[in-house]
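The other protein chains are all here in position, but one chain of the complex has been omitted.
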Amino acid sequence: MTSKLFLALLLLPFSGLAQDDPAGVDMLDTAVVVVAPPTSVIAVDHKYDKGERIDLTWVPSIDDQLVEGKVLAYRIYRIVNDGGPQLVADVATGVGPYQYADEDLHRDSIYSYYVAAVSSNYEAASTRTAPMSPQREWMNLDRKWLFLIALIVGGSVLLFITAARRGTKLFVRKIAGLEAVDEAVGRATEMGRPILFVPGIRDMDDVQTLAALTILGRVSRVIADYDTRIFMPTSRSLVMTAGRETVKAAYQAAGRPDKYSDDMVTYYTDEQFGYVAAVDGVMVREKPATVFLLGAFFAESLILAETGNYIGAIQIGGTARPAQLPFFIAACDFTLIGEELFAASAYLSGEPMQLGSLKGQDVGKAIAMIAIIVGAVAITIGEAWDVEFMHDIVTWLSGVFSTR
Amino acid sequence: MEAFFEHFRLWLAAFLTLGIFSFLYKDNPWYKLTEAIFVGISAGYWFVVLFWDNFHGKFWVGAGEYSINWVVAKLTGAQAPPPPDSSIDFMLWVGAFLGLLMLLRLVPKIGWISRWPLAFIVGSTGGLWLINYFASNVMVQAQATMVPLFSSAFGTGFDQNADAVIGALIIFLGTFSGLVYFFFSKAHTGVFGGTARVGVFFLMITFGASFGYTVMSRMSLLIGRIDYLLGDWLGMIK
Amino acid sequence: MFKRRIPLFILAFVGTLLIVSVFIPPMENLGEDFTLFFDIIAVFAFFLGGGNLVRIHFGKLRRRKKDWGFSIVTLVAFFFMLTIGLLKVSSVGGVWNIPLLGIGDPAAIAASPTTEGSWFQETFNYVINPLQSTMYALLAFFVASASYRAFRAKNREATLLLLAAFIILLGRTPFGMELTRWVPESFSVLQIPNMAIWIMNSPNLAGQRAILIGIGLGVVSMSLRLILGIERSYLGEDRG
Partner (left out) sequence: MTTRTKELIAVAAILVFALIFYIGRVSGWQATEFSTGTSIVVVVLLLASLLWMLALTIRGRLIGRRVVFLYVGVAVAMPLFMKLSQEMPVSLAVLGVYDAVMELQPGSKVLIACDYDPPTAPELQPMAETFIRLCFQRDLKIIIMGIWPQGPQQANLALEKILAEPEIAAKNLEYGIDYVNLGFQAGNEFVIQRMGGSFKSMFRTDYGGIPYDDLPLVRNVRNFSNIDYCFNLSSGFPGTVEWVQIAVDRYGVKLGAGNTAVQAPTVYPYLSAGQLTGLLGGMSGAAEFEIAADARGKGTKYMLSQSVSHIVVIAFVIIGNVAFIMSGRRSALKG
């Protein structure tokens, strides 16, 4: 048995050469460039996965360490359940650490590996690793801190919501863009012109679209009360469906279900600029008094906002995409910046429970701020005076905040 | 015939291009025509792409075809297809089932069932992004801000050091005061209000930078279109 | 009962499942699976969206509403695209291929509708592409008019925004480079391109971070409100 294995090992480098294409190998060079094999090849199970991955590390061939360019690459071979060796990958030399992650494995198979150093016309194989199977873990302990901190933030959101439900008074500061909603709707009523609500160009799998819909719920309630017309063009069928439900519910809640019509929310096209062309057309033809641009916007932000500006509408813009915010700031009357977009519906609702959730958000901000201060101060002291203890704090903190 | 198509294509693209540009002057029938073509063609385009990529490519190939063949074989007593291999995923039926429920909207009496897939979508979007956003926006950014305010690694000369120290300090102060601005629990008055105002300053610089950063690249698009009109179409420029 | 409770249950169940899946390795692909479901649902939903498009334009046509002529164009364009795309119509070198109707080469049925030479792809190249690019190019005009009209140093905040924008704008043109070439090397920070880099790397970065952290927390809180069913206006019911 052992001798067989030995023989196989001896022959392997050559069999590898024979069966693999020599595309990257210069065959004109007749002198064989013999290199030493890599050593200490270690295969370990990848931690905290579902049992699909084994990580390999090795110490490079001595020739690679001494002469640059002698070893061209390392070839990774895999043996599954005592089958023949399969070439898995070539790993380039001279870049990064010597390691390879073998993925898409099965928990019920047994794997063993060896790594070969490849010169221009020679392959030197290492010894094989001990046979092993990848393991499955049920908890990702790498993410324990993420879990804990998310739990604290999520928990405080819940806590404040419950507190609010019990009747604790909660203070939330004024948000200028949202104070303007009533006024903007009122203006449209006075002028007898419609209100245009643009929910961005992404589908329901974008949180910004969800934020836009939650705001739509509040806005359309005000609109139903004032008995103004709302028009909402969408670029996704699902958003149209959800938008209809939202507006309809608002009209029902206002006691005017008869005033609602499906024509208020329509679909145009999924195509970004096709949608923009259509919305621009709607703007100049219907001349809405108020335009809401809330959700996920890309290059079209300025096209829409400038056209809205041109027709003289009051515009309230908001998105979580920092690159588009300056265009809204330039061309809209009020802009919801990032977090304010997500907070808007809670704020507009005025319900204590919803406001409570905003308080919970602040707890998260406080945690982030404290972590930033402690981290920065500790690392500064640590660097400046080389205090071991401070270094430890920093290492720990950045471990806590690492999400991998 | 081919020559005719060559001319036709050039004129068609030019006609559409000018139609869109005419909107800059004002809304007009030419623009309305272009818009109508754009909406109709692109809506059709996306449905076809969705149909072949998502419905056919993902559902039909992944589960639908096999299952239906299997049922048909069982019903007709023919030989059943071979057992499914790893490319078949019956879970995809969940998506198709929810999609069908969505279509129940068309039946007014039981239209309310379409709220189930809607709830499913909202629940999964919310659940999926909650941790994702929290990890990559909150945790990673907070971690990245834990940098030394001054350090020997910055360099030995005073001026290099000063640059780096100021830079680090600005990042630290900017992030901190920016967060203060977003605080909802406290009115923007006193020291707190002052810090929030500093935060607004930083946000404004950020927006200014984004503006300057994006604006320039927007101009090159126009060059491409004008080159099409004057070059490819009219041959006035090389 | 069914109308109210089941959606809320689905919402809470699915949401919680996906949150937890991040921490449980055997469940970590759940998010991808759900994205697949979403893609499939979106196709079905298109029948509602596309149906709506057709219904509206037919309505305009029937009632001879203003601009009903353009509705005909939209409808024709829409059905034309559906037909050639779903049937995979192509004509290469004068030979017609409509594999789904048994015309021409039956092997063409396997080809993607977007292969070169298919009518579908041709329409994309010669109709959608110029339209898309031109619509995008309109931005150049709007950028100019916004620069002229809107970016003014009205107050301290606007002034900062303007200054930062201006330095970055200048810093990315050769013009800006020439403008401050005279500044000696030892004050190279004051050269406009270097100032632009500094703004990008320091204050801009700080602002971006604050915005990102805020967004992250906003999403957490909003998602929780949604999953817990506190926020459910889109489900078509309002607690009034």
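Each chain carries a letter (A, B and C) given by its place in the written order, and its residues are counted from 1.
Convention: a residue touches a chain if its C-beta (ideal position, glycine included) is under 8 Å from a C-beta of that chain, and two chains touch if they have at least 3 such contacts.
Predicted, not measured: the structure shown is a model, and the values here were computed from it.
Visitor: Out of all the chains shown, which come into contact with the hidden one?
Guide: Taken over the complete structure, the missing chain's partners among displayed chains are A, B, C.
Visitor: Taking the full complex into account, find the residue in B:75, B:191 or B:236 that is in contact with the omitted chain.
Guide: Within the whole complex, the residue contacting the unshown chain is B:236.
Visitor: Extract the touching residues of chain C with respect to the undisplayed chain.
Guide: 110-111, 115-116, 125, 129, 132-133, 136, 140-141, 143-145, 147-149, 151-154, 162, 165-166, 169-170, 172-175, 197, 200
Visitor: List the residues of chain B that touch the chain left out of this view.
Guide: 14, 18, 24-25, 28, 30, 213-217, 219-224, 226-227, 230-231, 233-238
Visitor: Determine and list the chain A residues touching the chain excluded from the picture.
Guide: 21, 23-24, 72-73, 88-96, 299, 310
Assume only the chains that are shown with their structure count from here on.
Visitor: So which chain is the furthest away from chain C, centre to centre on CA atoms?
Guide: It is A.
Visitor: In terms of CA centres, which chain lies closest to the overall middle?
Guide: Measuring from the global C-alpha mean, the nearest chain centre belongs to B.
Visitor: Roughly how many whole angstrom separate the Cα centroids of chain A and chain C?
Guide: Taking the mean C-alpha position of each chain, the two centres sit 16 Å apart.
Visitor: From the C-alpha centre of chain B to that of chain C, how far is it in Å?
Guide: One centre to the other, that is 4 Å.
Visitor: For chain B, write out the residues touching at least two other chains, lowest number first.
Guide: Those would be 20, 23, 32, 34-35, 38-39, 41-43, 45-46, 50, 102, 105, 115, 118, 121-122, 124, 126, 128-131, 133-134, 136, 138, 141-142, 145, 172, 175, 179, 182, 203, 206-208, 210-211, 213, 218.
Visitor: Indicate the residues of chain A shared as contacts by at least two other chains.
Guide: Residue numbers touching two or more other chains: 146, 150, 153-154, 204-205, 207, 210, 238, 241-242, 245, 268-269, 271, 273-274, 277, 299, 322, 326-327, 329-330, 337-340, 343, 358, 361, 364-365, 368.
Visitor: Hey, which residues of chain C end up touching chain B in the complex?
Guide: Per the stated touch rule, the residues are 3, 6-8, 10-19, 22, 31, 33-48, 50-51, 53, 67, 70-71, 73-82, 85-86, 94, 112-114, 120, 123-124, 126-131, 133-141, 143, 147, 151, 156-158, 160-169, 171-173, 186, 189, 196, 198-217, 219-220, 222-224, 226-227, 234-236.
Visitor: Quick check: in the complex, which residue numbers of chain B touch chain C?
Guide: Checking each residue of chain B against chain C gives 1, 9, 12-13, 16-17, 20-21, 23-24, 32-52, 54-55, 58-59, 91-92, 94-96, 98-100, 102-103, 105-106, 112, 115-124, 126-134, 136-138, 141-142, 144-145, 159, 163, 166-167, 170-175, 177-179, 181-182, 199-213, 215-216, 218-219, 221-222, 224-225, 228.
Visitor: Sort out for me which residues of chain A touch chain B in the complex.
Guide: Touching chain B: residues 146, 149-150, 153-154, 171-175, 204-207, 210, 238, 241-242, 245, 268-271, 273-274, 277-278, 280-281, 284-285, 299, 322-323, 325-327, 329-330, 337-340, 343, 358-359, 361-362, 364-365, 368-369, 371-373, 375-376, 378-380, 382-384, 394, 397-398, 401-403 of chain A.
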